[in-house]
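A single structure is presented below for examination.
Note that one protein chain of the assembly has been removed; the remaining protein chains are unaltered in position.
Residue numbering begins at 1 within each chain, and the chains themselves are lettered A, B and C in the order written.
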Amino acid sequence: MIELNTLTYLFMAVAGVVSLIATYLTIVENDLVKAVIFSALQSTVYTIIYYLLMAPDIALVYIPVSVGLYPAVILFLIKKTERTEGDLEGSGGDSLIGIYLTALAAVLIGLITGLNAYVFQNQPKLDAPVGIPAQVSNALISGTLFFFNLSEYLAVASGFTLVFMLLSIPEEIVRSFISGEAHE
Amino acid sequence: MNELNVFLFNTLLFSLFFNAGISLYGIFARPSLIKKIIALTIFSDTANVLAIVVGYRTWPSPEQSPIPPVITTTNPTTEDIARFASQAVDPLPQALVLTAIVIGLAVTLFLVFLTLQVYRLYGTTDVRRVAKLRG
Amino acid sequence: MEELINEVLMFLGTLMIVVGAIADLIGSIGLLRFPNFFVRLHAATVGTIWGAFLPLIGAALFAAGYVELGMYRWFVAGGAVVTASLILLLGPVGSHALARASYRSRAAIPYPLIHDALQEKMREGEKK
Partner (left out) sequence: MNPEPYLTVIFWAMPIYLTAFTLYSVRAVKGPTIPDSVLAIDSMSYDLAAFITILSILFRSPILIAVAIVLALWVFALDIYVAKYLESREMGE
């Protein structure tokens, strides 16, 4: 039968997931005003987490700081400076996330299921069952190395395409561009 | 019923750690200075919440929730204090996080006006273009 | 007699809280399904007044009747009534300011539009 404590933990879990989505969107968003609004949403969800963790004095201090003043100050800053954020140069960044995620995947799964796991854990060990098997139906994938190679391949591919695109620009356009930049 | 509670609390911890990871990525990888400030505030807030989570305790009984660390009676008797000690959440991290939040606000305000100054001098808040102009 | 009053207070409080919860759900579903920002304002008012003001009054009544710790139930009831009156004052003002700003700055466009009376009023105003 559902008790009051399971309900509270359920509220905490849902608040955590909503704050996760809000943070991800805040970082990925290019339009800074939307990013500020998402950070305000994320701060409200954190207030609820503070409340559920029985810290009313912290919540009392945290609300004016995070829901009140941060958006106001940063909106003021955005009004004075630029509103949108320049987009990322190379697309290699996404595959770096791939590497980051495969490195921490075992730990994150371990955190959820409560089993112990190591960072950069390649294959399941005796005391740490979380891990990717060495082979899948006798096709060797050697644990997480497969995913590392995949992300590395993507990063290198995007890097090289960038280089070849730059090399393929005709000479006079580049010269005019450089001389153009010199006058700037 | 208990492992459901453990799983839900683990989801909260998992999302807090993931928040910290994402905001760290935001601080390093995103070019706009304003985005870096927003990511920094999120990272310091996550650290504060993690400090408070450390102070949390298991429920005395499924119906009786832990109470906030505030003794509401004016001159508490020993029995009051005993009951309080058995139910209350740990007050120490709360005291530390209280100052951390306020100082975080002061640091962010300072950063905001630094970025404003950078914009006035260089005409852009994009870190890559600022690096090019040798100023 | 004392028992009866507490019983009635608690019953009313619970009724209001449950109605508030359902109105809250309706408000949030309305917020999701309505086509553009200006129509969503209606759903927001349902969600705010029926979903926040009413359960707060219900919570106040319930706390007044619920003899948990004699002195503190009036503290809870007073806090709930103060929050309820604040929300009654602040909710409409906030959404009105937001609606005015988003109309004038065209941040939200009233897309499925048949006739925009406000546009004519503003044009007449500018002519004067």
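Simple rule for what comes next: a residue touches a chain if its C-beta (ideal position, glycine included) is under 8 Å from a C-beta of that chain, and two chains touch if they have at least 3 such contacts.
For clarity, every value in this text was computed on a predicted model and none was experimentally measured.
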For the chain that does not appear here, which of the shown chains does it touch in the whole complex? A, B, C
Touching the hidden chain in the full complex, which residues of chain A are there? Just list them. 4, 7, 10-11, 14, 18, 21-22, 25, 33-34, 37-38, 40-41, 44-45, 47-48, 51, 54, 56, 59-60, 63-64, 67-68, 71-72, 75, 78-79
Where the unshown chain meets chain C, residue by residue: 3, 6-7, 10-11, 13-14, 17-18, 20-22, 24-25, 27-29, 31-32, 37, 40-41, 44, 47-48, 51-53, 55-56, 59, 62-63, 66-69, 72-73, 75-76, 79-80, 82-83, 86-87, 90-91, 93-95, 97-102, 104-109
Residue by residue, what part of chain B touches the chain that was omitted? 64-65, 67-68, 70, 72
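By definition in this document, only the chains that are shown with their structure count from here on.
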Rounded Å distance, chain B centre to chain C centre (Cα mean): 30
From the C-alpha centre of chain A to that of chain B, how far is it in Å? 17
Give me the residue numbers in chain B that touch at least two other chains, ranges are fine. none
In the complex of these two chains, what residues of chain B are touching chain A? 1, 4-19, 21-23, 25-26, 29-32, 34-35, 37-39, 41-42, 45, 48-49, 52-53, 55-56, 59, 62-63, 65-70, 89, 94, 97-98, 101-102, 104-105, 108-109, 112, 115-116, 119, 124-126, 128-129
Please output the residues of chain A touching chain B within their complex, sorted ascending. 3-6, 8-10, 12-13, 15-17, 19-20, 23-24, 26-27, 32, 35-36, 39, 42-43, 46, 49-50, 53-58, 61-62, 65-66, 69-70, 73-74, 76-78, 80-82, 85-86, 88-89, 93, 97, 100, 104, 108, 111-114
